[in-house]
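The complex appears here minus one protein chain, its other protein chains still in place.
What follows is chain A.
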Amino acid sequence: MTVHETRSGLILPKYASDDASHPPLDSGEYRSSALRHPKQPLQYLPQHLTEVTGPLLGQDRCGELDHDLTVQHDGEPLGERIIVSGKVLDSSGKPVPNTLVEIWQANSAGRYLHQGDRHPAPLDPNFSGTGRCMTDSEGNYRFITIKPGAYPWRNHDNAWRPAHIHFSLFGQAFTQRLITQMYFPGDPLFYQDPIFNSVRDEKARERMVSRFDLDSTVPEWALSYKWDIVLRGPEATVFEDEEEEEDD
């Protein structure tokens, strides 16, 4: 972590800005954003003690089977069984160990177990659609679930959400809090989805799309998708002899 010597002797980490990754709060095509974005400019909040600390939520928030969304009921949920796994990192490339990852999603028919969901697709008595786990000492997380279905919504004429899993991450600091969605590769619904496309930068949008990975499938049991999640990290320091490395 980058540290800064200070007058009071209090030395705190400094998290880099990552504004370029994020969608604007005011995103016209996503209609619900119209009345829910501040119009006044954001005020500057220095990263002091409250901001560089954050809840370190422990294993006590996770039951042993909470990472497996297919075993929460008497029977197995319908749908395509998948493994979703990857690493939680910060933007310096450092893994974020022992951090809580929470997910929620629609069932394989595209229906949430939520009374507000009016999509006339069947509920699945064997699927609630919520899970959580802690990353391990190398920042790895892993869930077993079923592939969620696409679902319609009323944003625009014949609007459908691409299949997605909602993710909630805490990292180690208030500055690192992230709520996002994981998408599936090659989804034909991307082009018409204003939530996915609210992220203006194509490269940034790609960072929300998981990768199919044959190597981590379990033969005759489950397909597998890999998705790394990158939280804000320390402000960049300039390295001599910077080396380029291919990630994949």
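Quick note on the criterion: a contact is a pair of C-beta atoms (placed from the backbone, for glycine too) under 8 Å apart; a residue touches a chain by one contact, two chains touch by 3 or more; residues count from 1.
The definition used in the following text is that contacts and distances are computed from a predicted model.
Engineer: For the complex's missing chain, which UniProt name, "Aminomethyltransferase", "Multisubunit potassium/proton antiporter, PhaF subunit", "Protocatechuate 3,4-dioxygenase subunit alpha" or "DNA polymerase III subunit delta"?
Structural biologist: Options "Aminomethyltransferase", "Multisubunit potassium/proton antiporter, PhaF subunit", "Protocatechuate 3,4-dioxygenase subunit alpha" or "DNA polymerase III subunit delta" narrow down to "Protocatechuate 3,4-dioxygenase subunit alpha" for the missing chain.
Engineer: Out of A:Trp104, A:Phe143 or A:Phe184, which touches the unshown chain?
Structural biologist: Within the whole complex, the residue contacting the unshown chain is A:Trp104.
Engineer: With the full complex in mind, choose from A:His67, A:Arg81, A:Lys147 or A:Arg232 the residue touching the hidden chain.
Structural biologist: A:Arg232
Engineer: What does the interface between chain A and the hidden chain look like in terms of residue numbers?
Structural biologist: Considering the whole complex, chain A reaches the absent chain at 1, 4, 6-8, 10-13, 18-25, 27, 30, 32-40, 42-57, 61, 72, 89, 91-93, 102, 104, 106, 112-114, 116-117, 128-130, 166, 168, 172-175, 177-181, 195-196, 198-199, 203-205, 207-208, 228-233, 236, 242-245, 247.
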